[in-house]
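Just one protein chain is left out here, and the rest sit where they should.
Every chain is named by a letter (A and B) in the order it is written, and numbering of its residues begins at 1.
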Amino acid sequence: MVIWKLEYDVELINITKKYGNTPVLSNISLNVESNEFFSILGPSGSGKTTILRIIAGLVKPDDGLVKIKGVDVTFLPPYRRRVGMIFQHLALFPHLTVFENIAYSLRIMKIPENEIRRRVKEYLEIVNLPAEIYAGRRINQLSGGQQQRVAIARALVMEPKVLLLDEPLGSLDFKLRQHMMLELKRLQRTVGTTFIYVTHDQEEALIMSDRIAVLNNGRIEQIGSPSEIYGKPKNRFVASFIGEANFINGKLAGDEVFVCSFGYVKIPRVNTSLNGRAVLSIRPERIRIGLSLEGLDNIYKGEIEEKIYTGSYVYVKVKVSEDTFLKCLVPVVDIENLGLEEGMNVAIGWNKQDIIGIFED
Amino acid sequence: MEFLKIKMKILSRIGLHGTSLFLLFPPLVFLAIFFYIPFIIAFLYSIGIIGRDRVINIAPTLSYFIEALNPLYLKVVANSLYIAAITTISCLIIAYPVAYYIALKASYKLRNLLMIAVILPYWISFLLRTYALMTILSSLNMLFTYHAVVIGMIYDYLPFMILPLYVNLEKLDRSLLEASYTLGASPTKTFLKVTLPLSLQGIIAGCILVFVPATGEFIVPYMLGGVSVTTIGTLTWDLFLKFHNWWRGAALSIIYIFIILAMLIVYVKKIGGIEI
Partner (left out) sequence: MSLTDNLMKIHTIAILLFLYAPIAIVVLSSFNEYGGLSSFKFTTRWYESLLQNSTVWKAFSNSLLVAILCALISVILGFISAYGLVRANTAFKSSIESIFYIPIIIPEITEALSLLLFYNLLSFPLGFISVLIGHTAFSISFVFVVSKARLAGFDRSLEEASMTLGANRLQTFIKITLPLSAPGIIASMLLSFTLSWDDFIKTVFTTGPGFQTIPLVIWSQSARGGVSPELNALTSLMLVISITLSYLYVKMIKR
């Protein structure tokens, strides 16, 4: 018997789901490893919550298989899968105390009373809600952040095979969200359970995940680590959905040259079937700007059209040709040092490897 | 595994998967046996398929309907419709200013109090309210007259008219009235051109809530009118509980249902959908 590799925690094989005649998911296949923080990222309506609910067993796929730790669970009801889930609006039981909410799954499993008390206390500690203060409280007496943590403790206390999170940070304010993102990451590392996290917010995915699956219209566009997704997007959708990107229309002329409205661009060698029209993509922070530049593969002249101030850095929109504008990300200090103003003539440039991709038009 | 998958697919296509629908069986069966089947039986009585001594006749007959459509009975039907109409119009005229005042003119605190006062009689059954009215009418020696019946009908049905009117008027956007004033319309003109048309839905709802049940009313005519007033309701009562003439009674009821259905169809066709 050959043991392939370590068992995947979750496998989705060719999952398809339609609502009526509308396809929601088409041939979704992915594998989630053990002890991984895996995010499913996509715009609203892309089907990401549906994937989660299929893994949980709340929705049955029309076609395809779901395996959890090697076992086919496609037709297993949710209460036999031992999959923890954090719902978008948390779904904490309003008629039960914090203690009873967390103890819920343990009571179902008929675990003895003192063991329940021990475990609930343990997980309250893990999520930083001291039992003495919070165990007896009602849900509506807690703040949003505290409710979050109760929901997490409730799902983790039953030691699930995997934890599913459905956009849990959406309703929190900015500072709390930042804090919770680090909290979740820390929790995942501490507890060691695989997290599958669904969101439309690319910042959350990039900060917390070990790997990300980018979903669009029911199809997976790309799966990879945050740096891969960000630095080497496979297509235009991924490039534009994650982070900011400039898209330049033009033509491929030979292996290493791209022709567009403002001249020639030297590009890294691409072995692509693309012939003729294509789109070149480069991130704003990779474009250098100055009064004059040298030493870069590609340097062009342009005029500053607009400055958009966002706090610690500025988006500078530069007109390089009649119909082409490039967004450059410039730290505030550089704006000040160079005295960049709207209407100024500047030089912008980048090296071949700064380009993140050439995509089809 | 494949068989299970196919079975699930077929069941979900019909929409029968899950325990949910099985929960519906006991209540539906109960309703079928004790509500719907009795109607079918009443119909069978009316066309004579179920005859005297519970004998089943194969041949239906219209004789009972013909009996029920005699001039005397038709007069009774006309009388019922007439009383129902008077009741409805009177209730409308009386109720509208009340609903208008409470919804648009009374202060917020007063409004709640007044609405509770209006709704309270709603909670008291027709029987009790009619009896209460009976006590006054008896001391005024007005019992067992036609007028007593009309007063009683208005008294019992008034809350049914006030409530829908109030609900509709309360939702009226005050700024529409204000806009009308700024455009130069007097309060009277504003009422006629803005308020009244917008409250039409409430008026129609109230009229239906009063007229339809009023046609079949028998508590009020019986208690306050005695033998001097006959309506579809009292006639049905007599046929069933006094004379035990199930067949003519069933025929009369079927005729009555048709009258109601006709009214509802007229409503739907002329005025639009029904909301429960």
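Operating definition for what follows: a contact is a pair of C-beta atoms (placed from the backbone, for glycine too) under 8 Å apart; a residue touches a chain by one contact, two chains touch by 3 or more.
It should be emphasised that the depicted structure is a prediction, and the values quoted were computed from it without experimental measurement.
When the omitted chain is restored, the residue from A:L58, A:L142, A:M181 or A:C260 that touches it is A:L58. Contact with the omitted chain, checked across B:I47, B:I83 or B:I102, is made by B:I102.
Hidden from this view is one chain, which touches chain B at 12, 14-24, 26-28, 30-31, 34-39, 41-42, 45, 50, 54, 94-95, 97-98, 100-102, 105, 114, 117-118, 120-121, 123-129, 131-136, 138-139, 143, 155, 158-159, 187, 212-213, 216, 218-219, 222-223, 233, 236, 240-241, 246, 249-250, 253, 256-257, 260, 276. In the full complex, chain A touches the omitted chain through residues 56-58, 77-79, 81-85, 87-89, 91-95, 104-105, 108-109, 154-155, 158.
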